[in-house]
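Removed from the display is one protein chain of the complex; every other protein chain stays in position.
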Amino acid sequence: MSLHRSTLAQLSAKLAAKEVSSVELTRHYLARIEAWQPSLNAFITVDAQKSLAQAKSADERIAKGNAAPLTGIPVAHKDLFCAKGWRTTCGSKILSNFIAPYDAHVIEQFDRAGAVLLGKTNMDEFAMGSSNENSAFGPVRNPWDLQAVPGGSSGGSAAAVAAMLAPAATGTDTGGSIRQPASFTGVSGLRPTYGRVSRYGMVAFASSLDQGGVLARTAQDMALVLSVMAGFDERDSTCMDRPTDDYAAGLGKGVKGLRIGVPREYFASGLSQDVAAPIQAAIEEYQRLGATVVEVSLPNQALSVPVYYVLAPAEASSNLSRYDGVRYGHRADQPGDLMQLYKRSRAEGFGPEVKRRIMIGAYVLSHGYYDAYYLKAQKIRRLIARDFAQAFEQCDVIMGPSAPSVAYDLGSKTTDPVQMYLDDLYTIPINLAGLPGMSIPCGFGDKARPVGLQIVGNYFDESRMLSVAHAFQQATDWHTRMPGGFE
Amino acid sequence: MLSLEQIARIAHLARLELAAGEDAAMQQQLNSILAMVDAMAAVDTEGVEPMSHPQQVTQRLREDRVTEVDARAIFQSIAPEVEDGLYLVPKVIE
Partner (left out) sequence: MTWEVVIGLETHTQLTTASKIFSGASTQFGAAPNTQASAVDLAMPGTLPVLNKGAVERAIRFGLAVGGRIAATSIFARKNYFYPDLPKGYQISQFELPVVVGGSLAFMVGDEERRVNLTRAHLEEDAGKLLHEEFHGKSGVDLNRAGTPLLEIVSEPEMRSALEAVAYAKALHSLVRWIGICDGNMQEGSFRCDANVSVRKPGAPLGTRCEIKNLNSFRFLERAIEYEVRRQVELIEDGGKVVQETRLYDPDAGETRAMRSKEDAQDYRYFPDPDLLPLAITPEWIETVKAAMPELPEKLRHAFMEELSLTAYDAALLTESREKSGYFQAVRASTSAAPKMVANWINGDVSALLNDWGLDYSNSPVSAQALAKLLGRIHDGTISGKAAKEVLHAMADGEGDADAVIEKRGLKQMSDSGAIESAIDQVLAANAKQVDDYRAGKERAFNSLVGQVMKATKGQANPAQVNEILRRKLAG
């Protein structure tokens, strides 16, 4: 059966034509998940009964003739979107027993669209990590090479889409957590503008940087999913009250006359040649399609990693204070006093990377250090955002690599956290500025592992970005490549 | 450079118990992160407005209306320890 090789758009058409039912489709994916779970570990929670019940009502809706594009489509969700009645762990032991009492806005939106919740995907604990090795539920493996990491923190979602265990999956991107795993696993990933998708019910890592988004196989599929996720929600004060575009309808705009900004800093040392070549080739392809290239500059780009490792941990240290063993989540056995309840519950519940970031965050906010670290970082953040504003005066989109290398082997970077942090230098500046960013497959590098092209747009310019990605995918077939053994 | 005493103080502030030997590893890792972060110090940020939010917008206000209903039963179904509707913690001395 080739159902899983279809794109989401194709599945939507099949459902509408009643060539397949949502229940059949859901069963098909559930079977694939079960088959590949031992080797990929892409999911934390699967609940066939719940999913099939949703599929059944989706079929009824389709029968009644009031289906929306996503009605009946199974979608996997990163395990930090709260879904009522579903365990929502954030990849952490501290939430390993947390059954969400409510839905995230994003989950409500999928429910309204009639989509089926296929399962909760594995992730780096509290979205802190770039390799998915920081999950309390074990690492996720890359379908292209089981020795390789899938990237992170949305590694489970990326692996699930790459291995065709789901036609699409949600992710979140705080410093590259959608784009980098999309790049490592050869799928398409979009992090929208900060404020485009509600954060309500999406467990916070760093509030001013987090944004929910989508991983799928094509720009068209991302457009369909984004149309469901995006939109105003009054429960998130930072969610913008502005209309969404019809993302699917805008896909065919083409790239004639498009001005592509290529930052001169992007191809400096540090970018591995096996990645640089496919990126260059992709940009040349765009030129063939009618786009022009302008050189732009992002002079403060190199500071983005230091700035990020002050701001994100600072916000995280505060956001994660609520995990105290009092109202939900893990509680240490027999704490002798209140201090032990706190210290032991948290020490047992959080993994090493989360503890490191809580510690860094507490330190940079502490008395006497705030100005030198936190305030300084916020000022440089402004400079980084200004760089983009200046660049966008000369171009419509910015292109470059999503990551400096292809996926690396499991365990190869775990000993040096700072080295792993520095690898996020292409994705982090976008989060600091609050811009939308995307990664689409554009070739292969060392060990035949995928390479992703990053496309950065101006604020709320998702529609244009999707049409730019779509044009590339109409002219090339990188996005149709499938990892061996999963066809 | 963070000393072991500072590590202990921060761990206390963050309410994290560090196991024996964990503090030295933490010290080494935090110091290497801070060394990377120190690149910021060289930047001239004179007169630059700190940026807290990606968007230049102001707070939206909610009308003063009660919109929530009692959901104690469901919230406390996932609580570690409750009695008579209260969450229980080890005795607190104020």
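As written, the chain order gives the labels A and B, with residue 1 at the start of each chain.
We adopt the following convention: contacts are C-beta pairs under 8 Å (C-beta built on N, C-alpha and C of every residue); 3 or more make two chains touch, one makes a residue touch a chain.
Owing to the predicted nature of the structure, the values given are computational and were not obtained by experimental measurement.
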Missing chain touches which shown chains? A, B
Check the options A:Q37, A:S96, A:S297 or A:S321 and report the residue that touches the missing chain. A:S321
Considering the whole complex, which of A:L15, A:I33, A:C82 or A:L190 touches the chain not shown? A:C82
At which residues does chain B meet the chain that is not included here? 12-13, 15, 52-53, 55, 57-68, 70-72, 75-76, 81, 83-94
What residues on chain A make contact with the chain left out of this view? 80-82, 88, 90, 95, 98, 100-102, 104, 199-204, 206-208, 234-238, 314-315, 317-318, 320-322, 324, 326-328, 338, 342, 362, 365-367, 370, 374
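To be clear about the criterion, only the chains that are shown with their structure count from here on.
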Could you please state the distance in Å, as a whole number, between where the Cα atoms of chain A are centred and where those of chain B are centred? 23
Residue set of chain A touching chain B in the complex reads 97-99, 101, 194-195, 208, 234, 237-238, 240-241, 300, 302-303, 305-307, 309-310, 317, 321, 324-329, 331, 335-344, 346-347, 350, 355-356, 358-360, 362-364, 366, 372-373, 375-383, 385, 416-418, 421-422, 433-435, 459
The chain B residues in contact with chain A across the complex are 2, 6-7, 10-11, 13-19, 26, 29-30, 32-34, 36-41, 43, 45, 48-55, 57, 59-60, 62, 71, 74-75, 77-81, 87, 89-92
